[in-house]
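Here the complex is missing one protein chain, while the rest keep their positions.
As written, the chain order gives the labels A, B and C, with residue 1 at the start of each chain.
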Amino acid sequence: MKAAYIIVIVILIAVAGGVSVALIAQSAEQPIPFNHKLHIEEAGMECTDCHLYAVDGVRATIPNLDICGECHAEPLTESAHEARVAEYVREGVPIPWRKVYWVPEHVYFSHRRHTAVAEIACETCHGIVGERSDPLTRPLVRLDMDACMKCHKETGASNDCVACHM
Amino acid sequence: MARWGMVIDLDRCTACGACVAACHQENNLAAVGPEEATRHSRAFHWLRLLPEASGAHADVRMRYFPQPCFHCDNPPCVRVCPVGATYLGEEGIVGQIYPRCIGCRYCMAACPFNAKVFNWYDPEWPGDLERKANPDVSLRPKGVVEKCTFCHHRINRAREEARAKGRKLRDGDITPACAESCPARAIEFGDLEDPRSRVSALAHSSRAFRLHDDLGTKPKVYYLTERSEHGEDSRQRGA
Amino acid sequence: MLLRRREFMKMLGVTAATAGLGACGRNWLVSDRMVQLALRGPGLEREVQTVCGLCEGGCGLTVKLVDDIPVGIKGNPRHPLNRGGICPVGQAGLEVLYAPERLRGPMRRDDGGTLRPAPWEEVLEQIAARLSEVHSGGEPQRFAMLIDAPGRLFYELAERFTQVLGSGSIANPFEAETLPYMLTQGTETVPGFDLAHADLVLSFGLDLFEDGHAPIHAIAATVGTRTTEERVLLLHASSRRSPTASKAAQHVNIRPGTHGALALGMAHVLVREGRYDRRFVAEHTLGFDEWTDDAGQQRLGFRRLLLENYYPDRVAQICGCEPSHVIGFARRFADASAPVAMAGGEAVWGANATWNVIAIHALNALVGAFDRAGGVLLPPPIPFTPLEPVPRTGREELPSVFTSDAAVFASDPIEALAGDGSTTPPVDVLFIVNTNPVYASPAGARLRAALERIPTVVAFAPFADETASVADFILPTNVFLESWHESTTPPSVSVQVLGLAPPVVEPLFDTRHAGDVLLDLAARIGEPAASTLPWRDYPDYLKHRVQGLEKAGQGTVISGSFEESWVRFLEERGWWFLANSGFDKFWEDLVRQAGWWNPAGPRGDVSQLFGTESGRYEFYSRALEKRLVELGTRRGRGQAPLQGAITELGLAASADEVCLPHYEPPAETGAGELSLQLFRPMTARGPLGCVSPMVLEMFGYYTFSGWETWVELSEETAHELDFHDGDHVALESERGSIECVVRIHPGAQPGVAHVPLGLGHRALNEICTGIGSNPTDVVVPARDPLAGTPSLTSTRVQAHLVRRREHGGPPPMHGGH
Partner (left out) sequence: MKSDSSASPVAHGSAADEFQDTDLLRSIEEAGIRFRVTATLVFLVILGGWVLFRRQILHGLGVTGLNQPVAWGFYIVNFVFFIGISHAGTLISAILRLSQAEWRRPITRMAEVITVIVLAIGGFHPVLDLGRPERMMNIFTVGRLQSPLLWDVTSISAYFMASTVYLFIPMIPDIALLRDRGVRPRWLYAFLAWGWQGTPRQHQVLEKAISIMMILVIPIAVSVHTVISYIFAMTLQPGWHSTIFGPYFVVGAIFSGIAALLVVMIVLRRIFRLDRYLKDVHFDPLAKLLLLMSLLWFYFTFSEYLTAFFGQEPSELRVFFHKFSGPYAPHYWGMVACNFLIPVLILSFRRSRRIPGILIASIAVVIGMWLERLNIVVPSLANPRLPYPTGFYIPSLVEWGMFAGGIGTFILGFVVFGRFFPLISIWEIQEGREKAIKETLERTQSYLPSVSASSS
């Protein structure tokens, strides 16, 4: 009799383990270790300097080549990684950044509505990226439905399903 | 809050089908193909043109109703949905939440107006037709029920514009795809609760009637009958 | 704020639970294609104005682009023609742009006879060589061109090309019917019908809201831009109970082809009850009362012809309707303040089309509906920069290949090429530009055989359609969204409008606009083409021609929602909109708004509308009399040339009547028991509509049918032939047979089978090939004796069952209970 119980427990543990491994593997490897902290504090930049459309676009977008190219056409420091950026810029090949913050395909999230209209700071949803010097491999703040709805309830924004599920 | 509704003037509508096509393109519907459409009758639109005949042989008259979802205030489909995938929103929109719908199709059986449709197979667009998809409207996978949404992505967009400009929503800010494409300007859309809006004016006109309003579902799409001098008023002929 | 431990554990727990229960909640069935679609750029939106190139209607469109990818097409609310309205085919513009199997580059037929892709350079060099060979070979008339161009500018460029390299043999196989207006009004083009101000429209055979040259303009003008109370009153006479017929205030179901008789019956009532415009008839018409010709003979007047022959009972017997209908229509027509009578659709597709239209247009003359708001107007041609004449060196006397004496006035270009299938075609090099005659013309099969015998056939088309697949060279053209394109005032529209638009997107494949190719060929051939076609490319040519428009200073670029009456009001008071700063600003405005228009209202002087010798509306057509006498003498009937010509052409009229509006019975060919009548639903507009899956799926949208050609039968006919709704039947004539699905329509006429045009392609792209059937395959064309155009509605067919409806109850056309 005990054997049966044991088998069931073992199965459960295996499944849980497998899932957590899968979750960790989900974390993305960035092609170039980008240091947010360096850019914000030393270079004194703002989020919207690189993520141009964070305020007036639907998607904030990851900066493309010519934004990086503005400063990094030639290497500013000696770090090897930064040299690779200049190399990318010279070849004109877009840097294959990995997108870390996802909104599921069936959700319509517009940055402008949150940043421009509701004046929400970037950190609320993206976590304090400014202080991270190592590259982002996993979302700092888990963006799930409960989080969004909780915030919507607090700020009085509509929790009508069709507001986000278009 | 608002109570979105629509008025379709049958006296103006010329059955040209522009609304059917506009809805099809705006909401990324996909054609199901000849085999599925003719042999299995699975072709579907969110807005259909209903032919209704009245009168006998020689002087039969066809009347064409553009029929979107009526977004009833007392919707039979919402009552029966086991998971709350279809629900009556705060502003009167009967929403259909695709990620929650389990595809049991009970709402299709319950809707007296057949306003709900279903993707029997995964929708495909031959060649690279996908690239034309409207990014504002999500693509629905197979197995979920879908319906006319009164183009609520346009409602949200108009609200966003209005809020960005710091003003309230005005009548006429929002035109669904069907109303926008209609050459005869037969479709009006607006807030039924706002007494100054065109829609509520028309909805209270003497010519206004609703299809099967005896069922108590309180539909929010009003039709205006054809005016007699433009042809026998079919309402008197016992539609 | 690292991922908090509690959150991590909770997430782990939830995931374990769901994993354990079979990954519920996660959408693992959503294919990645959908996820990847959502990952576009920032989602920046902009809107661009353009003009629809999918049919001749010339509607103004607004294309919504997100990150430079077109995602939506809607009507341009400011465009004067459609005022924001758009038809289903227009909406499918993006489905045509991204349609599968679009030609990706030029194709050339190798000696093995198969079409192989080839580079542009090589192909153009070879074509240029062939052209200069023909040009210098002393027989320039061996080069001809068939073209269907929605815009005058492109047509004039092509015409210039054929004049300089050939003998001007250029023809539009599907030209609008201009002969009746030329005979009565003396105009070269179809006059404009001012639908925006008419309060009653009497349409014969023309489903105003579905068919015709610009249906969306018709809807917008008669209904869209007006309040419900002012909406137009539509009287409709046709043999089919179409949606427009059901929309009309009154619809009379008449026998096919008898539209002319009904018009004359109404004219009889107008004249007998004296409800016609006496002043207009007296001052501006000819041949109404008895008159003596220059030979001193007393000639029959139109009045007496009407009173003697077309009394309501006889007309009702001809048309198969009630005399009260004829009288009622006439009185309602006369009582209206701004009535206008129009002909189209099945009335102009018969062998007696010209006679029908002459009789119908006579009604407009009787109520004096010329040169007044809501009546018949003649919009002057758009003042483009005129082109200097082509330097003709000894080519004047060479006739165009397409003129032949088969018919009295003109002849069918396809018939001239196709011949009787065995003769060697009169052409060595043939250009076929943006038209598909092998599919669309009843003589398509013979034409196809002829094309195979023509040494060089160059087809300009975006798809490898039926005509292109027979050609030696296929030069892929752009879909209208990919190139500069223009469209001028569609026939029967009273507003002068020019639609001119730059490309909305970069061409998807290696395709070019036909205009660019012609200019490129001219440059390659060198003199004399290079000098007469000096423009660098098509936009350059357009710019050159539009300069004249800016100098003329009339009309305005489409901007803001100026009501046309306001524009005219200002113009009458000397305000000229275009006195703005120079051509470049004008050009930039024109291109941004993709259109110019001039609300050409009444000219104030009626006689300007009549180009006849007498300067009047000729009930008795002198031009027709002159040409018939010529034909009579040429055919050796010297002593009574008129009567000789009548017997020669097999007309039913007597010598007195022939030049007056009279009724000619419709010709009937074949021996079947059903009269085959064709119609064009809204979803069959333009040649490219059917590459879009949406258009095909909603092809019969008002009968819940799609992807199939149907035949509308009346209940009695279906009962006689034992057909049920939904059965598949074959309609046969001596030329072949087509398969259709039976739709029992409660209002259909017994003994008449109505079949929609638009489907039945054998080659276009994989989506529409083999879908439905093409009714022109079974049409046995009788010929219109005057205009020479083949008739589409003169065939009698035999119907027999192919297979029963496979399943369940019939989809009742009239919608059940």
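Just so we're on the same page, a contact is a pair of C-beta atoms (placed from the backbone, for glycine too) under 8 Å apart; a residue touches a chain by one contact, two chains touch by 3 or more.
Worth saying up front: this structure is predicted, and the values here are computed from it rather than measured.
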item	value
Contacting the left-out chain in the complete assembly, out of C:Y276, C:W597 or C:F704	C:F704
Residue of B:L47, B:C69, B:C101 or B:L224 touching the missing chain in the full complex	B:C101
Residues belonging to chain B that touch the chain removed from view	36, 40-44, 48, 50-53, 67, 76, 79-85, 100-106, 108-110, 112-114, 117-122, 142-145, 211-212, 215, 217
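The definition used in the following text is that only the chains that are shown with their structure count from here on.
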item	value
Cα-centroid distance, chain A relative to chain C, in whole angstrom	55
Averaged-CA centre spacing for the pair chain B and chain A, given as whole angstrom	38
Sequence positions of chain C contacting 2 or more other chains	27, 30, 34, 37-38, 40, 43
Touching two or more other chains - residues of chain A	58, 104-106, 110
List of chain A residues in touch with chain B within their complex	58, 104-106, 108, 110, 112-113, 116-117, 158, 160-163, 165-166
Interfacial residue positions of chain C with respect to chain B in the complex	27, 29-31, 33-34, 37-38, 40, 43, 66, 69-75, 82-88, 91-92, 94-95, 97-101, 209-210, 215-216, 219-220, 223-225, 228, 231, 233, 241, 243-244, 246-250, 253, 682-683, 693-698, 701-708, 715, 746-747, 766-767, 771, 806-807, 811, 813-815
Contacting residues of chain A [partner chain C, same complex]	12, 15-16, 18-20, 23, 52-53, 57-61, 99, 104-106, 110, 127-128, 138, 140-142
